[in-house]
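Here is the structure we will look at, set down as structure tokens.
Note that this complex is displayed minus one protein chain, with the remaining chains in position.
All chains are identified by letter, namely A, B, C, D and E, in their written order; residue positions are counted from 1 within each chain.
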């Protein structure tokens, strides 16, 4: 633990050794964020899988839709703690704080979304996400009805469930390879003057 | 239930309305298999997500590696039953029967992999897959050691875990949208003379 | 696994060595079905227990009542998968397909009864069976009320619960002794022209 | 609760209305024990099922074997509390106290068999019974090996598992019908001078 | 087991070696009850912790309030069995029998409070206690509403939850140190003429 802890139990490729498209994507992230989130480098051990991972991620998180960017991060943070995934709770907690400009929200949602400063609509969203995360086989029309009552459309519900499902994959990968969150994430969005 | 049951609770696009690349991919599958597996049509409601889904699927299931094609399907069948996913148990059960030319194996593995006609190495593989599926947060080096003892390499272990993780996503999507397996899958690979 | 796999981890008696009454019963089944289901031979290791087992089985499954023969098999298939019992899922899945003349139904119910082609009344029946199977200590009058609302009588409810309870016994025995389903069961009732 | 509480939520037949064989059996029990345990009267609502129940019970509990009569009752008491079955914990707790002449043992085993005054061999027996009760699908040869190490034979292990399985049935029936233990059971075997 | 079983896996101080205040408290209990409950002697291994324990106990169980003394003991007995705590089920079961003058009630509540001779109000109280015991993170206003409907005030609800929480601590300590209930507790309150 003294020197630099490994960010994965698998080999981590050097940026210079990556295929051009992945290197460019990663450099663009680095320029915007100031560092390279470890998810890129650790999953780059398998470039084809990383490409698919990023395409899926973008299809769910960059699209337009009825869920705000912050709400999508809420889903990730709540379900990732249920799956015991350190990387996703910490990194998406940081993004959630920045999007919502609420420095306390990520920790609240991670530990117990029922006690978090969220609206009743968001509470219903997170209850459904937790069901997709933990007991998806029990989902039926009554779950849809509960969300419709809060104004969610069927497309919104697909978004909630698909984000949960995608991070179900991500959480399991991170747990399996011991993906370590960058130190930078822990503090991001916590101090008012901090820049995202 | 009388006429034709829905294959998804979401709208299912007509093949003709799909983007060119997806239509071609689907037609190719249809030509090879004789029908279009419902996963293609039901997930095509969101073309970008389907593209990413297929890219991830191919990266894990078409690649070379230490796991045979049949073993990869074993992982899918065992973990999909643990997640209560009808579509994946039935469709990948069919593929498993065909790959392994063992008409009983898929049902054995779905209900209880510990009682299935598999080798001790495959039993260890499936035990690990079930842990990734159900308790990935508890994975540590002792799990790697147990698999190494059966001759699995670290890359094989990544394969086992990544396939499990990817179908964790797939299972949750199928459960959420009520994806219905094609009738054809139920019988495929069960009768000696049946062609895949 | 190459030659003939054991059908039990306990000694299996030869038909000729069985007491007269059990041998006659078994021969009658063989004549009707075309083979001897392994449950008879494996449990015949303990003749007194087998006699009681068969008497209980007959009292529940051969009696008149508000549940159709197919519905009784639905209960067995759903709860046996919850208990991870390969023998009962496969053998009673075969019987269910034959009774209901629906080749897909058994697999649907085994993996996830909520996604199966059953009526709302049957869904309620299976929900109750799963509660008796997994959390019988929580049953109270509200469970009876839910079933009454679907037209079930108290006697029907006894049938649902008693069949579930009896196969709770059967599942545990089969899991303990490694009871192997006959190969014949896997295909029965799947092909339209197949005769039971 | 003031007058006489029901002993079942189903009709309870009068002794006089029972078939001859069951009435005689029940009268014999009454003569020996001093009262009619409610299990007889409540299950007599279905005479055929009661006959099979008693035959099974006798085949497991009256037979010779490597388990003492007290040890068989230990299995029942431990697993019945795990299933939340009031009737079986109380009635078989009474029988256990009488057989073992240890007034504290039944309560110890019901709440936590790991803290009970039992031998290491009995602790292993109860650990296995709890696995058959709660996770029978996970049983494999390693469980047999653990019991062999304590001197149990395969036949003893069948006894342990079969008793657990049979009371798994019994517990579910009792929970479903609200079977009430006779008041007499609560005190039996607790006071040194008390006669069984 | 033959001679005197240990009452704790930790050293148990002699009464004479205890600080004055604890010795006096314990002697007072002994005078009233006729023996020293083992909880006093076993926890006296850490006098400061025992003092705090007793102060907490008294604050919850000796105070005035909407819950009767018997109802407080019901909570302890039900939740202690859920936690597998032998000491608390047995010792507080004894106290419950004495307070309520119902020799059957403690065993009923320990095994399955849903089948016990309690009022609907007490059933709701115990349902809430079990939720605080097993899933406190899920408590929200709907739980309060359910209890208000039975006439419980917010202060009563604090009492229910706080007693459950305190015995959650007590149960874990007793399980960890192997605290053994005094033999006397097992019979107390069971025989009409028995004096508490």
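Basically, a residue touches a chain if its C-beta (ideal position, glycine included) is under 8 Å from a C-beta of that chain, and two chains touch if they have at least 3 such contacts.
What you are looking at is a predicted structure, and each value in this text was computed from that prediction instead of being measured.
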| item | value |
| --- | --- |
| Missing chain: touched chains present in the view | A, B, D, E |
| Of A:27, A:104 or A:149, the residue in touch with the unshown chain | A:104 |
| Where the missing chain touches subunit D, by residue | 112, 114 |
| Contact footprint on subunit E, counting only the chain that is left out | 9-10, 45-46, 48-49, 51-53, 55-56, 58-60, 63, 83-85, 132-133, 136-139, 141, 144, 154, 157-158, 161-162, 164-166, 168-173, 175-177 |
| Positions on subunit A where the hidden chain makes contact | 1, 5, 80-81, 84-86, 89-90, 103-104, 107-108, 110-112, 115-117, 119, 175, 178, 180, 183, 186-187, 190-191 |
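Going forward, only the chains that are shown with their structure count from here on.
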| item | value |
| --- | --- |
| Chain labels contacting subunit A and also subunit C | B, E |
| Both-way neighbours, i.e. chains that touch subunit E and touch subunit C | A, D |
| Same or different residue numbers at the subunit B/subunit C copy interface, by half rule | same |
| Most central chain, judged by mean C-alpha position against the global CA mean | C |
| Chain centre separation in whole Å, for subunit D relative to subunit C (CA means) | 24 |
| Cα-centroid distance, subunit A relative to subunit D, in whole angstrom | 51 |
| Multi-chain contact residues (two or more partners), subunit B | 84-85, 112, 175 |
| Overall pattern in which the protein chains touch one another (line/ring/star/complete/other) | other |
| Touching chain combinations (by label order) | A-B, A-C, A-E, B-C, B-D, C-D, C-E, D-E |
